[in-house]
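Of the protein chains in this complex, all but one are displayed in their positions.
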Amino acid sequence: MHYNEDFVKSGIYNKGEIVLESIIKSVKANPKIKKVGSIHAFTGIVRDSSINGKPVARMKIDAYDELANKSIFEICERLKQEKGIMDVKIVHLKGEFELSEDLVYVVVASAHRKEGFDVISKAVDMYKKEIAVWKREDFNDGTSEWIH
Amino acid sequence: MHYNEDFVKSGIYNKGEIVLESIIKSVKANPKIKKVGSIHAFTGIVRDSSINGKPVARMKIDAYDELANKSIFEICERLKQEKGIMDVKIVHLKGEFELSEDLVYVVVASAHRKEGFDVISKAVDMYKKEIAVWKREDFNDGTSEWIH
Amino acid sequence: MIVEVLYFAEFKDITGKEKEKFEILDNNLEALLNILFEKYKLRSIIWDEKNQKIHSLISIIINNQAIHKKDPLLIDISDGDTIAFLLPVSGG
Partner (left out) sequence: MIVEVLYFAEFKDITGKEKEKFEILDNNLEALLNILFEKYKLRSIIWDEKNQKIHSLISIIINNQAIHKKDPLLIDISDGDTIAFLLPVSGG
């Protein structure tokens, strides 16, 4: 398969290696772009509190790259089979993150918005359950916890 | 109110005046960003066929700026009242557009993804019904049609 | 008195203008519509012949405010008003 220079592969990247803009640019370089009417993007960022309200100071993301890349590829391929979906990209970053820094990007290109909204929400649910990535919340009180 | 230099106002812009990146940057400069866990972005682009399948060559967008800006402001303010929503931006472009060019951006910042997905989909439905903007599809066969 | 009409979408294509000033003698919308329909092919878009009023799907905007009456004789206008007739919207 021949890809142009804008092509971004879904998968695990180190923090700082990639920005949302490049992923959207890659989706726009997809040969099927003429059939696309809407591009949906999700960015997960570091929030200042954990799910149970504990103040978070920063976050660490660890990943088993080979496994995570395989699952990400499978999720994207599966979702690209859905009706009206032209492209799906998932990029998860790893490393040490400060508050409000980007952790993960999902981009979906669809013929119509309804399908795009459905599939991007599905893509987020799937990567959260299926890819070999772990986050550690470092709390304001100096303690830390790997979330499972 | 004092805004920093990254601030982007929702509303009607001429094509080329603004990019998605600036809107996301503006959302990230919102003082409430520390409470945000997910940023949702919708980009509407020119598709190569109309809703009933007619081949589209290009598109024109016209807007009644004063009215449209008022409705956009109201939609954003209304949706920012919803639980867990920290920011909502709607930017609609006007002018002449080629296939695959961006027409409209919606960006929503939320504490959790569920609320963000709900509100961005609502925001798109609302701007499509409520703002004084019209699109003309210019078809491959040389005819044109304003969509209503 | 002088009023200004703003044209959008079809109206802009048909008139070839973004806006235009008209001098009218009566202080209601009928006087303006008569001039408009004489000058441009707008009658079939704006006017509901059957009910003899403005089409229900046309929004009438005066000074950026929506007017909900559809009988032009009942819609007052004043010198300096800005008026627009809008077809249903269709955001991108």
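Letters are used for the chains, namely A, B and C, taken in the order the chains are written, and counting of residues starts over at 1 for each.
Note that a contact is a pair of C-beta atoms (placed from the backbone, for glycine too) under 8 Å apart; a residue touches a chain by one contact, two chains touch by 3 or more.
Just so it is clear, the structure is predicted and the values come from calculations on it, not from any experiment.
Engineer: Missing chain touches which shown chains?
Structural biologist: Every shown chain touched by the left-out chain: A.
Engineer: State which residues belonging to subunit A touch the missing partner chain.
Structural biologist: 44, 46, 59, 61-64, 66-67, 70, 92-93, 103-104, 127-136, 146-148
Just so it is clear, only the chains that are shown with their structure count from here on.
Engineer: Can you work out the whole-Å distance between the CA centroids of subunit A and subunit B?
Structural biologist: 22
Engineer: If you average the CA atoms of subunit B and of subunit C, how far apart do the two points sit, in angstrom?
Structural biologist: The separation of the two C-alpha centroids amounts to 28 Å.
Engineer: Could you grab the centroid distance between subunit A and subunit C? Build each centroid from C-alpha atoms only and quote it in angstrom.
Structural biologist: One centre to the other, that is 50 Å.
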